[in-house]
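Removed: one protein chain of the complex. Kept in place: all other protein chains.
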Amino acid sequence: MNPVNYLYLAALLFTIGASGVLIRRNAIVLFMCVELMLNACNLALVAFSRMHGNLDGQIIAFFTMVVAAAEVVVGLAIIVSLFRTRHSASVDDASLMKL
Amino acid sequence: MSSLTAVHGLWAVAADPVERIPAPHIEYAQLAPTLIVVGAAILAVLVEAFVPRTSRYYVQVFLSVAALASAFAAVVALAAGGYGSTKAHIAAMGAIAVDGPALFLQGVIILAAAVSVFTFAERRLDPAAHGNRVDSFAAQAASVPGSDSERAAVKAGFTTTEVFPLALFAVAGMLIFPAANDLLTLFVALEVFSLPLYLLCAVARRQRLMSQEAAVKYFLLGAFSSAFLLFGIALVYGYAGSVSYARIADVVDGTVTSVDPALAGTMGNDALLLIGGALILMGLLFKVGAVPFHMWTPDVYQGAPTPVTGFMAAATKVAAFGALLRLLYVVLPGLRWDWRPVMWGVAIVTMLAGAVIAVTQTDVKRLLAYSSIAHAGFILAGVIATSEEGVSSVLFYLLAYSFVTIGAFAVVTLVRDAGGEATHLSKWAGLGRRSPLTAAVFAVFLLAFAGIPLTSGFSGKFAVFKAAAEGGAGALVVVGVISSAIAAFFYIRVIVLMFFSEPKADGPTVTVPSPLTMTAIAVGVAVTVVLGVAPQYFLDLAGQASTFAR
Amino acid sequence: MENLIALLVAAPLLGAAVLLCGGRRLDKAGHWLGTLLAGASFAVGLALFADMLGRDADDRLMTQHLFSWIPVEGFQADLAFHLDQLSMTFVLLISGVGTLIHMYSIGYMEHDERRRRFFGYLNLFLAAMLLLVLADNYLLLYVGWEGVGLASYLLIGFWQHKPSAATAAKKAFLVNRVGDMGLSIAIMLMFTTFGTFAFGPVLGAADETSEGRLTAIGLMLLLAACGKSAQVPLQSWLGDAMEGPTPVSALIHAATMVTAGVYLIVRSGAIFNGAPDAQLATVVVGAVTLLFGAIVGCAKDDIKKALAGSTMSQIGYMVLAAGLGPIGYVFAIMHLVTHGFFKAGLFLGAGSVMHGMNDEVDMRKYGALRKHMPVTFVTFGLGYLAIIGFPGLSGFFSKDKIIEAAFAKGGTEGWILGGAALLGAGITAFYMTRVMVLTFFGEKRWQPDADGHAPHPHESPRSMTVPMVLLAFGSVFAGGFFSIGDRFLGWLEPVTGYTHGHPPVSALTVTLATMVVLATGVAIAWAMYGRRPVPVTAPRGSLLTRAARRDLFQDDFNHVVLVRGGEHLTRSLVYVDHTLVDGVVNGTAASVGGLSGRLRKLQNGYARSYAVSMFGGTAILIAATLLMRAV
Partner (left out) sequence: MSFPLLTATAAVPAVGAILTAAVPAARRTAAKWLALLFSLATLALAAVVAVRFEPGGDRYQLTESHAWIKDFGVRYELGVDGIGVALIALTALLIPFVIGAGWHDADPLETHSSRWRPTQGFFALILMVEAMVIISFEATDVFLFYIFFEAMLIPMYFLIGGFGDRAHTGTDENAAAQRSYAAVKFLLYNLAGGLIMLAAVIGLYVVAGSFSLQEITAARAAGTLDIATNTERLLFLGFFFAFAVKAPLWPLHTWLPNAMGEATAPVAVLITAVVDKVGTFAMLRFCLGLFPEASKWATPVVLVLALISIVYGALLAVGQRDIKRLVAYASISHFGFIILGIFAMTSQGQSGATLYMVNHGLSTAALMLVAGFLISRRGSRLIADYGGVQKAAPVLAGTFLIGGLATLSLPGLAPFVSEFLVLVGTFARYPVAGIVATLGIVLAALYTLVLYQRTMTGPVKDESIRTMPDLKFRELLVVTPLIVFLIGLGVYPKPLTEIVNPAVEHTMSDVKQHDPEPEVEAAK
């Protein structure tokens, strides 16, 4: 298959993820959308890696996974503590500070 | 580039029998500043695990200060050893640059961090709870505010001493960020300093709802932006076939020597490079707080515990601008004609929007947040100069700006009423009558922000504008002075409020802090004045440090 | 001898400084000191006069250079004095009459607690006036010119607690300032024309200059003269200036200061000679004013205001004469001197009357005073005869010459001017007779003053009557002394120049005509006021009378056009400044504020909308980057 198609897929996934961030309210879902964007990046990286015939892209993908994991740890901690305080995981509820 | 390809290029050698895996060549001594901080951070985690609760605070503070001090000593030693100028080079197999801008910014970050740690460690501002001195951080961040478990934690005298290792980790990330010499390191460093900051935002003792909200917003938007950054990395990698700065630069310039067919195919596709570059730029502009990627700034600055805000405002900006400079000057100079107009637009919008929106703010911390946005615009004007003067002016500006910022936020921590810090501007009315010294100090910081001569703010602004004008960006200078004039309005408004309004009867009081915060403020004032009156030495430093290693 | 010139100015200046700064300690002796220094100045003047008489007619100019006043590149103004026959005439008049009036004031101001200050101001006036006539350049003249304006301002408003006095003082200064504008423009013109404004070079080079320039300078000088000498159209202040104490009216607003305009024109003769248009303007101003003043004088019931109208009219004669050029210069000055005597005498007489009548000024409340104030009556009467030009007295000689000279102008102009001058003489006779009759003849029409005190008219003290007597001597004999053998002409001619004019009719005819007109005026006045009882409150009178009472509506015109208009202008400017000039800036600030208020609404607190902004920003960033490449 034409490697470019992988890139289209990656772009599509990335856009879906981004749209999800913009549309969804639940912090967890939002967060999952961000993860989707990261994975879209991974896909692109791996595809490029293959195109260029070096491993850099794939290694970065591994790093990305680790970073994503770390983000999950930190992110969930924050989201959970917010949920416990507010009894709501909607990011729209957290709008005390504005203007 | 080749070194990176050599490390990662296992694909090609896997078929051969493995006799010896060549160990990567790491110049540990030259990476000492970062390594010391990382080491201290890990040690600090261990301290959390093993040192008894009562003495943790002291051990942590000592450890942090000691680590930062020795890291700074290492930076100075490296700089003295010529690594900032003649011996500047790329270390760690191409991953990290040891050169003038990196060392200068690392020095600034470490100093800013050290001063911030003083404010983190401040325990005299809030009244003691159950006989225990408390700082700005929650007794137990995990417990729900107002719950039994929190009360129990307060009663037991718990404190979130984890802030120190978190801060150290963040510093470590920041130290790498401006020195990162490939896109992967850039990304990792970004995450290393961002994640601890998200957490630090969430652990305020008072007004935890806002603190948590700030953390959530910061985290989600930060993650969102880093996804963009990563996608940009992917595209640029796709374009150049490498993530190494030097290699990408070569490909962009077309000076690359050996072109394989795949590279030839992608090189032809400029859209990859342009879109990828724009996405990376966006990731960095987010951290810098440039319009329209600035919207997290006011909310996060307001919600985060004030010492953290000060730290974040100063150190993050330094690190992010360092990375931005390196990206634009080392990786993308060949694309100058593409990114300069765009950055012009960003700088203009940032300067104006920051200044204009700040005019109607009513909260000191939000006000300072918008002011930081405007300042980001001024610094961008220097970035656009694309000259060595541009680099040195930005370096100088960052030095000047970071200390003023930390000092200003430190003063904000002092003004308190029953509900904690009194950040609403109306409560600051008449502060100058009640506490002339505090108000005067804050006024000095505000004047520096406003860029009044004889303060560091003026020297910095002048340096940046001069570089911009010499770089042919005269129009930016004009916009800059216009927005400075607008900005002056709200700084002046605060001064008016403090000095010319009658104090309110139930107004806040100024708490006398411990020597820690006093030191932080005093350093801020000293730097402000010295850089305003006799900046030559520091300009020299910045000037010598303005060459990037490639 | 020449080094004494400075002393003329210095003596009264010293007096002013000492009296004004000295404080209460000098209250007792202040008036003596002031009078002494005025006398000293007169004595120095006499000494210099004697010295001057001893010289040849061509060598009478004395100068004294004190120091370089304003030395600036290309601009040289010196503090230097220029004493020639013209200046000498003025010096003697000013210091002489001035000294007499100082003496008079000792008695007149006896009961005023601020007498010391009054003498300080008087001394200041003398110093400024002497500086005016002694200056060797126009800029220094300007200093004296404004100095007398200041002294006049201070003295008119001497009774500051009276709002009318304060207003009159301010008005005098302001109207004079309009004239001063003319003087300063004239000086500027001289500077650009000649590169200097010292008398010698300017007047010496006048004939090398284009007529246009000279006309401009002349007109500006005329404007200045109009202001200081109360000529139409800047005459309005003089009537109000009578708010000042009477000695002030006598000295400043009759004898000396108001004649400064005439001095200026005569002094600048060389310029006017080269500018016929300016001369024409001058004679027109003079003729109009002499009629204007006379008409106004007819209608006033206030004795001082009637005299003020007369002053205006007499100065009109002088200006007319001065405008005639070399034919008239000498006679202008001669009339000026004789007028100095008789008008000062008349004013002092009026002051004496007021002194005895509880400061009443309305002539309708006088009547039959001749028995109660014999000295005043006689001196006033002599002054009266002098001013109407009774044959043999001062006014007869000087005024007659002017009327002759006016006819000598020639052509239609000459007839018109001569006719106006003649008519003026008749009106003068009318209103002066009216004053005389209302005051000293007829029935007692005395009224108690505001506090209910009935007046007890009495003769004034010696210190007041002696000056009056001395001035009366001048009024009687000065004209004859000057005219017989053309003494005055011979004295002044070297300075002002003289050409003999040939009137279309013989001099004798003119004199006779004058006599007829004069007699008619006296007769009509006697018929109207001497033979009929005079009502205490003025009747409504004819339209002309009412107009004349209101200064021919000239003040009303000023009030409506200048004062009201000015008020509207300033008020609307205050509004403009506040709303427009300030408004633009405040509006800018407000619109920044408004923009800020609107922009901050974007920061709505929802993390997802922040993400939208980032997303959109990124899209723009990418689009812009791609677009840049495309362009």
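Note that the chains take the letters A, B and C in the order they are written out, and that residue 1 is the start of every chain.
Definition applied: a contact is a pair of C-beta atoms (placed from the backbone, for glycine too) under 8 Å apart; a residue touches a chain by one contact, two chains touch by 3 or more.
Quantities reported herein were computed from a predicted structural model and do not represent experimental measurements.
Peer 1: Name every shown chain in contact with the chain that has been left out of the document.
Peer 2: Even though it is not drawn, that chain still touches B, C.
Peer 1: Which one, C:Pro71, C:Pro448, C:Gly490 or C:Pro533, makes contact with the chain that was left out?
Peer 2: Considering the complete complex, C:Pro71 is the one touching the chain left out.
Peer 1: Which is it among C:Leu61, C:Leu92 or C:Ala205 that touches the chain not included here?
Peer 2: Candidates C:Leu61, C:Leu92 or C:Ala205; residue touching the omitted chain: C:Ala205.
Peer 1: So one chain is hidden, and I want to know which residue out of B:Phe193, B:Trp428 or B:Phe465 touches that hidden chain in the complete assembly.
Peer 2: Of all options in B:Phe193, B:Trp428 or B:Phe465, contact with the hidden chain holds for B:Phe465.
Peer 1: From the listed residues C:Ala47, C:Val516, C:Val560 or C:Leu573, report the one that touches the chain absent from this view.
Peer 2: The missing chain is touched by C:Leu573.
Peer 1: Give the residue, chosen from B:Ala156, B:Val496, B:Val512 or B:Ala526, that touches the chain omitted from the document.
Peer 2: The single option touching the absent chain is B:Val496.
Peer 1: What is the set of subunit C residues that contact the non-displayed chain in the whole complex?
Peer 2: Counting over the whole complex, subunit C touches the hidden chain at residues 20, 67-75, 79, 139, 142-143, 145-147, 150, 153, 157, 160-163, 165-167, 169-170, 173-174, 177-178, 180-181, 184-185, 187-189, 191-196, 200-202, 204-205, 208-210, 213, 566, 569-571, 573-574, 577, 581-582, 584-585, 589.
Peer 1: Applying the definition given at the start, please give the residues of subunit B touching the unseen chain.
Peer 2: Answer for subunit B: residues 392, 433-436, 447, 450-454, 458-459, 461-463, 465-466, 469-470, 474, 477-478, 480-482, 484-485, 488-489, 492-493, 495-496, 499-502, 534-536, 539-540, 543 touch the chain left out.
Basically, only the chains that are shown with their structure count from here on.
Peer 1: Using the stated contact rule, I'd like to know whether B-C or A-C comes out ahead in C-beta pair count.
Peer 2: B-C
Peer 1: So what's the Cα centroid distance for subunit A and subunit B, whole Å?
Peer 2: 24
Peer 1: Can you give the whole-Å distance between the Cα centres of subunit B and subunit C?
Peer 2: So the centroids are 80 Å from each other.
Peer 1: Nearest whole angstrom, what separates the Cα centre of subunit A from the Cα centre of subunit C?
Peer 2: A distance of 96 Å separates the two centres.
Peer 1: Which positions in subunit A touch two or more other chains at once?
Peer 2: Residues 18, 21, 30, 91, 94-98 of subunit A each touch two or more of the other chains.
Peer 1: Going by the touch rule set out above, which residues of subunit C reach two or more other chains?
Peer 2: Those would be 600, 603, 605, 607, 611.
Peer 1: State the interface residues of subunit C toward subunit A in the complex, per the touch definition above.
Peer 2: 600-601, 603-608, 611-612, 615
Peer 1: In their shared complex, at which residues does subunit B touch subunit A?
Peer 2: Residues 4-5, 8-11, 141-142, 144-145, 183-184, 187-188, 191, 195, 198-199, 202, 208-210, 212-217, 219-220, 223-224, 227-228, 230-231, 233-235, 237-238, 241-243, 260, 262-263, 265-266, 298-299, 302-303, 366.
Peer 1: State the interface residues of subunit B toward subunit C in the complex, per the touch definition above.
Peer 2: 216-217, 220-221, 224-225, 228, 270-271, 274-275, 277-279, 281-282, 286, 291-293, 295-296, 298-299, 337-339, 341-342, 345-346, 353, 356-361, 486, 489
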